[in-house]
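== subunit A ==
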Amino acid sequence: MKNVTIDVKHVTRVEGHGNIRVRVSDGEITQLQLAIVESPRFFEAFLRGRRYYEAPHITCRICGICSVGHTTASVKAIEAACGIVPSEQTVLLRKLILYGEELQSHFLHLYFLAVPDFVGVGSVIPLAKTHPDVVRRALRMKKLANDICGVVGGRHIHPIALHVGGMSHVPPDEELIGLKRRLEDARADLRETAKLFSTLKVPDLCRKTEYVSLKETDNGEYAFYDGDIVSTLDPRPTKAADYRKRIMESIVEHSAAKHCRSPNSPTYAVGALARFNNNHSQLHPIARQTARDLGLEPICENPFHNNTAQLVESVHCVEASIEIIDELLTRGMKVEPLMTPTRHGTGVGLAEVPRGLLVHEYTVDKDHRIEGANLIIPTGQNLANIEEDMREMVPRLLTSGLGREEMTLKLEMLVRAYDPCISCATHFLDVAWDE
Partner candidate 1 sequence: MKPRIAIFSLTGCEGCSLAILELEDQLLDLLGAVEIVNFREGMTEKDWNIDIGFVDGAVSTSEDEKEVRHFRDKCRILVAIGSCAALGGINTLKHYQGAAGEAEPPVAGNGDVAEYRRYVYGERAEWFPTTKARPISDVVKVDYALPGCPMVKEEFLSFVTSLLAGRTFTLPDFAVCVECKKRGNLCLYEKGIICLGPVTRAGCNAICPTFGSKCEGCRGIVSKEAVAAAGVNLREQYNVSLKDVLDDFRLFGAWQEADLP
Partner candidate 2 sequence: MSGRRSSTILHEPPPRASSAHESSLYIPQPARIIRITPLTEMEKLFELGFLDGSRLNQQPGQFVQVSMLGVGECPISICSSPTRPDTFELCIRRVGSVTNRLHELQEKDTIGIRGPLGHGFDTHEMHGKDILMIAGGLGMAPLRSLIQYILDERPRFGQFHLLYGAREPKELLFKDDLLRWRESKDVNLAITVDRPDPQWRGKVGVVTTLFKDLSKLNPDQTVVVIVGPPVMFKFVVIEVLARRIPQGNIYCSLERRMKCGVGKCGHCQANHVYVCIDGPVFKYGQLKGMREAVE
């Protein structure tokens, strides 16, 4: 098995679809690339000339799974550019819906993509027959996550109530109370989930990697909404406005998504594991305990443990959501008018979205129309790192004595561990064996 060609169709759809190509001849990797080949969508271009308040409603359409995340980064960036400081109530609601999306995305990934892998079925569809209780639990948790987004933002995919300068809707108390009750019930489901994952065997692949994420230094929160850029190699915080000092974008010929490197490493990873590695001490105690139970310890450099980190974060987000709801209910909510720009210029908005650090940057002109935009998407940042992991993994696989199917599965699992996006992960690795 010295010559192998691996073709992963449509790996990522952050800005279109992507392919992974691996070619091995005589035991040497001759080609290995992660290529975004289709449909560049030009969001950065067509934002130009649009009115400032449209940015979140346009950019959430970059990705259906991360649309709350894009909305969050986008409102933060526009607000930074326009000199708007949102109210505390607004920030609380934004955090809550962002937790909703983290949960929704993590549950989707853990149950719909990872679990079928681990139990050895092709997708969630057969799982519905063989493990109906697991699927039902997954759906229950996913629905809760969706409903958090629905209550706060109107819907999860392309949320409505989130605007530059505030919220156009505040949830009624009853709905928040209902969510809180269900979040409390979800603790049991999460315990079951942890039990399930503790029985699954996590493949072993460690490679020295730089992990980049936000870190919150003011209020000590595990960073999703607020924070500065840090990494495992350089823990000194960098402010949003200086993101270019930490993230260097480059264009690679085979990909419509730009690749990224950091000043410290040619590739780096973002996502749940990166956040965990940088911020584990800021996790809710219950989440920290879950990590310990699952044997996850910082700094973990096994990309397959991204799943574990997602689970740990889910526990955290459930607890954090309960806390926010309590706070909102105690303070009492009122409809606040949207704030409008006080200045114009350039602003950067960062957010930790399910797949990692997201950057939105806009320049707004004096009429408050958008003059320029730059968006850096987590999967784009991970692409080069995934290539590196594959480079590490392919030779090991070739010598592992595994059968073809098992090898294919392992490769699929690696891709999925990064949770590039559901579409990619449901894709089959089309492995062509050149022998």
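Everything below uses one rule, namely that a residue touches a chain if its C-beta (ideal position, glycine included) is under 8 Å from a C-beta of that chain, and two chains touch if they have at least 3 such contacts; residues count from 1.
Candidate selection criterion: all candidates are chains of the complex that A comes from, given by their letters.
Quantities reported herein were computed from a predicted structural model and do not represent experimental measurements.
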item: Result, touching chain for subunit A in the complex among 1 or 2; value: 1
item: Complex contacts: residues of subunit A adjacent to candidate 1; value: 9-10, 13, 16-17, 38-42, 44-46, 48-51, 54, 57-58, 61-65, 67, 108, 112, 123, 125, 128, 132, 135-136, 139-140, 142-143, 146, 153-158, 160-161, 163, 167-169, 251, 253, 256, 335, 421-423, 426-428, 430
